[in-house]
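Of the protein chains in this complex, all but one are displayed in their positions.
On to subunit A.
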């Protein structure tokens, strides 16, 4: 164990965990990275491309190296950063991306072959032969260059989503964020304070600075205690704001239970959509490293990370040997002092500045640079080069401090381009970022504690002033306020590979090669070398890389420019983006009013849009769906069948101008419909094509009920409402959907009247009193209000009866009971489809958006006496001349199936687009006729009855000779339905 004194860990409790199967222990407050370091483990993984041994570099979410797999089984999660994985008892972690053992990775052979894997390697190498890519190159590359492995099974945990609203969203809970939240909270504004860490405080937790002469945690606790008492403030720890979207909407993931072994019955993560009038980005800054030869060995960390591990987590890497520091400004000296204060021996501070001055009792090598490192799986020593030569220094860890890059990421999400600040030597947020997002503290270069505190408070006041909320000036604690003092050192020139982007294995040499190959603009550099394209988006690499490119091109960094960031700030799991609902709950389902009955009958169900409809009702002994469907069809043709048709859209239309409104909506005349009658209606799209059909019933002088197809129920209602409000606001008409309000059951077949007579309350159903296409409001079963329509989709004498939806199931059961002696049979959507194909009625397959009224054989339904939506466009050139017509098709041999979607050709003609004569729209086996039948569109179909054509299915290489017949396979005169 390498534990120092102090720290923010709870030593009273011990947590046990495993890494690569070896058991270790840590404490609450530890991350996996800090616990591993405390256990003396430095080697945490292998690099992406060259399989170089790697250890932790940082102490936060910017970590490029220490990527591990957490948990096991279906909870196994790859590529998680050990630096942000909170330790819990029983945590299982594994290193990834190696073959064999982590310390003897067989794929490390890639490192020996590295001269061949330079920038642009894939683009240059795998160009030919083309066919090799998919079968050979890609699988081989993926095997060698992957990161972690995903679980094979479905994620067993629950996720959810939610919505929050605030005046001010504060992103980041460090010095600036806490000051901003406190300012806004005291002003009474609605505040959300989100921080990715489990604990608020940001860098204050990692530094030894005092606030008002006391440890920073005291001030933090005071602020949090006050914020917790404010009902207008919401604290969201463990919450990463990962993206800025339009109109002040921020995406955030709260890791509700990632710090627990399992979320139990709760959620693991929540996706928050936060709508904030203003936001303060107080995301702090990320420290830069300084590339030098072999700067990627485990044990070489950022200086700030060394301080964080020592101060917050009471540990230090490699303490069997002293620690060395490599810096180009005063920051490095602070690391040395903090480590010494914790009892960690410091071998030397190597400062690249010739005039550097030691700030404590340690060896200073001024004007020196680290030019190399030694140690196979962990750092054993470094080479330090000064004007007087090169010296070897033994050390177990090296802290590198190359300055700080403000975390500008979110400010560039709306293509806001960061600008170079020469004084700071860093990119700061520029103009043009997301509206309403203000940046405070180290995220805009105000990095000393005092500056960050003051800036957070001030920026919050500015943000609130924009909302006309006056915020008080709050008292801030006394804090360190050292001005940054240093220079920039982008890399140490020399032989050997100096790593810039650790996660994607990009070196200074790769950048030089990109420069040589003229991939000089930053966007080209990024893609040619894959720099900044790993899961960390190059948080520790980008600025250094473009500085190197600037040096090579002889341009300034400002001229060179920078790439920008896009969401997400850190990785977001697809499970949480999905919002949680999976499987049957993935989307809402609509159940019919007779769902209980259908389930009790063992019906098979089919999804129709969101509806779950009974497809057929198998009976004992039936082993194939066709047996059930054939039986149901025959029952309707011979006796009587029942089908729930509630799913058809219903729209209540009322008003003095309702008739005129419907005249304009339907292509045929509706205003002339008599009260108590129903008419079939066709609607056209504005471009003249047919789009929906249905019936329209006139219940009273100013009251109609329109029905639509199931699929178009929502669309037709929306279009009707648009027409009412926007096209013809002068019409006195009101609409409302009643689809769900009424359960509607089709009662079809020659015995339908006999069945209905048993449930109506003294209503005369005779042909004379209630003929085909009549409708009425009546009562049934002793007083229940109902609506009856004598309409038929099957071609049989048929009715549709509607009752308030709550009675639908009971009505179905009553009809079944009352009709037992009549042979009553429930039928599903399959039988419904067979019945309508036999009758030649169009459905979705015919109303496919490319069919005209004439094609459907309904050309005369487009009234010439009035205007209606689509009427004029239906007469335009191209549509008016359309000669394809709906026809019936039967197999010439009387048996062969006619595949749906088959294309129709004249016998002997070539099979190609030029000779295509139409296609098969609907097909089924007709139990009534005893052979397959089909509907289809055929060129000049109405004049080609009895001709034999070819139905070709080129996908399967099959062809069927089919005879063209009337689309009305049964009862073309309509005697049955009027019976």
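One rule holds in what follows: contacts are C-beta pairs under 8 Å (C-beta built on N, C-alpha and C of every residue); 3 or more make two chains touch, one makes a residue touch a chain; residues count from 1.
Definition applied: contacts and distances are computed from a predicted model.
A.B. asks: Looking only at the UniProt record of the hidden chain, which name from "Deferrochelatase", "Polar amino acid transport system permease protein", "Sarcosine oxidase subunit gamma" or "CO/xanthine dehydrogenase Mo-binding subunit" is the right one?
C.D. replies: Of "Deferrochelatase", "Polar amino acid transport system permease protein", "Sarcosine oxidase subunit gamma" or "CO/xanthine dehydrogenase Mo-binding subunit", the absent chain's UniProt record names it "Sarcosine oxidase subunit gamma".
A.B. asks: So one chain is hidden, and I want to know which residue out of A:562, A:737, A:752 or A:852 touches that hidden chain in the complete assembly.
C.D. replies: A:737
A.B. asks: Per the definition of touch given earlier, which of A:22, A:113, A:131 or A:265 contacts the omitted chain?
C.D. replies: A:265
A.B. asks: Any idea which of A:90, A:162, A:360 or A:849 touches the chain not displayed?
C.D. replies: Reading the full complex, the residue touching the unseen chain is A:162.
A.B. asks: Quick one: which of A:459, A:803 or A:854 touches the chain that's been left out?
C.D. replies: Answer from the full complex: A:803 touches the omitted chain.
A.B. asks: Consider the whole complex, including the chain that is not shown, and state which of A:124, A:674 or A:785 touches that chain.
C.D. replies: Residue touching the chain left out of view: A:785.
A.B. asks: Given the full complex, what residues of subunit A touch the hidden partner chain?
C.D. replies: On the side of subunit A, residues 158, 160-165, 256-257, 260, 264-267, 273, 275, 581, 585, 587-593, 595-596, 610-611, 646, 652, 654-656, 702, 725, 732, 734, 736-743, 759, 761, 780-785, 803-807, 809-811, 814 touch the unshown chain.
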